[in-house]
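A single protein chain has been omitted from the complex, and every remaining protein chain is retained in its original position.
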Amino acid sequence: MNNNLKEQVIRSSGVNVLKCMRCGKCSGTCPSYDEMEYHPHQFVYMVEKGDIETLMKSESIYKCLTCFACVERCPRNVEPAKVVEAVRLAAIRKQGNNHLIADNIPEMLDEDLPQQAIVTAFRKYTK
Amino acid sequence: MQRIGVFVCHCGTNIAATVDVKAVAEALSHEPGVVISQEYQYMCSEAGQNLVKDAIKEYGLTGVVVCSCSPRMHENTFRKAASSAGLNPYLVEIANIREQCSWIHKDIATATEKAVILGKAAIAKVHLNTPLTAGESPVAKRALVIGGGIAGIQTALDIAEAGFEVDIVEKEATIGGKMAQIDKTFPTLDCAACILTPKMVEASQNEKITIHSYSEVSAVKGFVGNFTATIKKKKRFVDETKCTGCGLCTEACPMKKVPNAFNLGLDNRSAIYIPFAQAVPKVATIDPNYCLKLRKGDVNDKVCGKCAEACTVGAINYHQQDEYIEQKYGAIVVATGFNPIKLDKYDEFAYNQCPDVVTSLELERLMNAAGPNGGTLLRPSDKTHPHKIVFVQCVGSRCDDSKGKPYCSKICCMYTAKHAMLIREKYPDTEVYVFYIDVRTPGKNFDEFYRRAVEQYNVHYIKGMVGKVTPKADGTIDVQASDLLSNEQLHIDADMVVLATAIEPDKTARPLATMLTTQMDTNDFFTEAHAKLRPVESATAGIFLSGACQGPKDIPETVAQASAAASKAIGLLVKDSITCNPCVAHSNELMCNGCSACEKVCPYGAITYQDKEFRMPDRTTAIRRVAGVNPAVCQGCGACTVACPSGAMDLNGFSNSQIMAEVDAICK
Amino acid sequence: MQEAIISKAKQLLADGTVNRVIGWKKGEFAYDITPAIFESAEEIDADFVYDDFTSANVSKYLVKESKKEGKILAFLKPCDTYSLNQLTKEHRVNRENIYVVGIPSDGKLDAEKIKAKGITGITGVEKDGDTLKINTIYGEETMPVAEAMSNKCLSCKSRKHVTYDELIGEDGEVITSDRFDMVEKLENMTSQERYDFWRNELSKCIRCNACRNVCPACTCENCVFNNPDSGVENKAAADSFEENMFHIIRAFHVAGRCTDCGECSRVCPQNIPLHLLNRKFIKDINSLYGEYQAGADTTSKAPLNDYTQDDCEASIVHERGVE
Partner (left out) sequence: MQVNENKEFQPLIVAFCCNWCSYAGADLSGTNRLNYPTNVKIIRVPCSCRVNPMFILRAFQKGADGVILCGCHPGDCHYTSGNYFTRRRMTLLFSMLDFLGIERDRTRVEWVSAAEGAKFAATMNEFTEAVKKLGPNRRLEDLRCRKQ
């Protein structure tokens, strides 16, 4: 249990994990479910318990497609994808690497592309 | 000049042990207006009361202050005593020197000092007390029940049983409500129609009950015991008094492609219709949106008219108009019930895309012998027998988003267990899956019932929620869900999906609440007067709540509440008149600005305005809008007195000057 | 502008739309313009004034005037229309008996501010861009317009007319203003500093009642301060408590109803910034119960006559930053 990490994840995701009623709709809806060792509902639960390190070590954080299906369908407005993203961020920060190369940004920009998708893509693939 | 008597009670040693009662009586005897100050062992005893009564007579008292226990304890005792001695009961004040003095303090000197101050405050107040008379207001011996479902029917039957006239107003063409659409009931699995329809018939045959079907309440005025409601009988184009319900017209009607609302659009009916075989009243109704003649707009046109030709009693009247009835009622019972929510926002369940994804209420009709398939469970799309059925719980319930409802709909766990069991019983070759978040079964024989579904009928209960429902080309439905306990994601090829849809209060409830000045919560459920102790009364006197309009309920709970509401209504109707609380607000018309601030904060709708002519200081006359308080409706909270900027509103028994006098006496 | 208003007034009197006009006429000096009623074109020609000193809000007079026979024409500046709307909402005026012509206002002048510059004997003024030309019996003087602008206009909140039957000129918009700056400054003081500030200000009060008498929200048939039964009746400031009590109760009575027209401070002969009390309530209401502008409409519930189940607790006051 790492309270600092937990706080960091909760703060950077903006998610209130206590709102989760453990229905599992996020995992029921997840297209990457079988690829993931820990599933969306487990992310929420484990963050609540403060077990962030296990998640950070898991490949699961790179398997999430950030498709936001879980965010869209969660009946409690918990937004699991944002938790996954926050854990991913925590892992990347820890590596001390800055994957954002400012010079590459303009080419990547596209009016229809959500900004979060660009940022996520950078974090995931530029290494 | 005031002549005030002070009576200090020892309460045995309860008061006397910590408060020097003699000193209190002595100190208070010097207060202005006090003509006698006595102490006694037990003021509330008969001898003590006689002391008060005798003093009232002997000294011609104009006010009485009793320094004793809490007014919540014996205020009434001393008021009655005063009354029997010829003093207006509202000229008695209590100084609480037991609960709020002797029992909480240990030091005799300071406790005595405080007791004297409390006594002085009571004396200061009683100086300003005015005699009050509790008004009486007559009670109209008739009840109005709004809504003709099982809740409304039960309430009406119970009130009629007690000998009072009852009117049921039902917006649909028949009474019966949701229960009439239900196939079987849990946890006994007896048929809903078999237990409901006899009650419907009983209601229609009871001389004390008048059923206004296809009607709405369009206005309510008045207050407890004296409501006036306007009932709008919508035009049904059939003379109710002539129609025999033979059904010849429905056969003759050429327009047969009307979605059958009673079967939730799962099959069709004719434009002139009787909702179902046991409808009460069994009277035909023409749907003007589909009737070939009425749809044209000109009824004198020679279009169709087949139903009128077929009718042997001449009941069809294409010229019928809405009719308005005005009636006086003593009590009103709201029983407006519930509806499943619309599922338009839940794309993931494919409800709008796939006919084989149905709501639980639709499943009831699909399984019902009087339903579209005559009781055989068939898929709506291709009328084949489903072999794999998935039930999804909590669809729209327990949601914290904009799509659903934040509450638990309460009935879904049990009816889903019922559905699962009935299907497994009738079609053992059908596999049944139930995806649940929690199974909630508090209630007599409820958990046993659910366990039977699992243990005896082998229904697959899976903890987890369905994430996505996708209709496939081969006619099956892919149900993607998580199984939280085995930690895997499942794909089930289902033939049918049943959604346990959240329930919400009927849409007519909110405008009705405004009309009745009753309160509602944010979900549009009516709020009861007290969550624990007055669960079937609304906060507005004379308005009672029955059934699911107050919160999600199953049938036994609904019936229990219906009877409880009936007994509360009867308790009101048996009285010839009601005594009003005289400690009510009143408006000083000379100071009233007519600004409506008081009206806006009144929880009871007790304040109304009228234009009155006044002579102005400059000798002209002017019409001014002034507030008036209906003392029979006002409950005396005093919210208006503070909202009023000019101080025109004041409260009997707790007037501005009385409270100020108490403040002054305490702070002196 | 004065010509347009006068000709509109004469036209509406002539065609019978109205039988009276409430406007303004000159007082003793060029700068003390006072509300007045006109019943004929002749009276209008003789006395009607609308100039840069015409600040007075006439909506309060309509409480009495609108109850009389026939329609009355009222010329209202944007801020005045809020007052009228609020009075309409509270059924204090008979709106049907009032014909409102909305007139623009680019800010009114405060003669006291001009006099403070040592300019006396004012006979008239003329705006020339940002410069104010002042004619005096001693000759012409100039000063920046902004420095002569009255305080209430400097923190103007809206140039929009919220009610009118007709407009002269273009309608404006609700604008952002710095009107809460001073309230905030006080809030950031310590309790003792605030107390000292208000003791200094309120001790100047002479209980002339001008603030109450001019206030368009104070239209009670019988004011509590005149009512011997109210327990707060008093006439003169005899003790420090009197001023506190009077101004707190007055501010509370108009809380949620005050449109922030600023008349109270404008008329105060002692220059007490009374509007700050009202603005404090407005600021609190906006931040605690959602933005609310009294008089912006005639239907919304006043914040003090309304509630939500999850309103903040009164302890929020105790939890705030500076003690």
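Labels for the chains are A, B and C, by order of writing; each one numbers its residues from 1.
By definition in this document, contacts are C-beta pairs under 8 Å (C-beta built on N, C-alpha and C of every residue); 3 or more make two chains touch, one makes a residue touch a chain.
None of these values were measured; they are calculated from a predicted model.
**Q** What shown chains does the left-out chain touch?
**A** Checking the complete complex, the chain left out touches B, C.
**Q** Touch as defined at the start, partner being the missing chain; which of B:K53, B:R98, B:K233 or B:R365 qualifies?
**A** Once the missing chain is taken into account, the touching residue is B:R98.
**Q** Can you tell me which of B:A111, B:V333, B:L377 or B:A562 touches the chain that was removed from the display?
**A** In the full complex, the listed residue that touches the missing chain is B:A111.
**Q** For subunit B, which residues reach the chain that was dropped from this view?
**A** 70-72, 96, 98-101, 103-107, 110-111, 113-114, 117-118, 121, 519, 527, 529, 531, 539, 583, 601, 603, 635-639, 641-643, 651, 654, 656, 659-660, 662-664, 666-668
**Q** When the complex is taken as a whole, what residues of subunit C touch the one chain not shown?
**A** Per the touch rule, subunit C residues meeting the hidden chain are 183, 186-187, 191-199, 224, 230-232, 238-242, 244-245, 248-249, 251-252, 255, 277, 280-281, 284-285, 288-289, 303-309, 311-318, 320, 323.
Assume only the chains that are shown with their structure count from here on.
**Q** Taking each chain's centre as its mean C-alpha position, how far apart are subunit A and subunit C in Å?
**A** Computed value for the inter-centroid distance: 56 Å.
**Q** Please output the residues of subunit B touching subunit A within their complex, sorted ascending.
**A** Result: residues 348, 394, 398-401, 403-404, 435, 437, 463-468, 480-482, 484, 487, 489 of subunit B touch subunit A.
**Q** Give the list of subunit B residues in touch with subunit C in this complex.
**A** For subunit B paired with subunit C, touching residues are 522, 590-597, 600-601, 609, 622-625, 643, 645-648, 656-657, 660.
**Q** Under the definition above, what is the set of subunit A residues touching subunit B in their complex?
**A** 19, 21-30, 33-34, 39, 41-42, 69, 73-77
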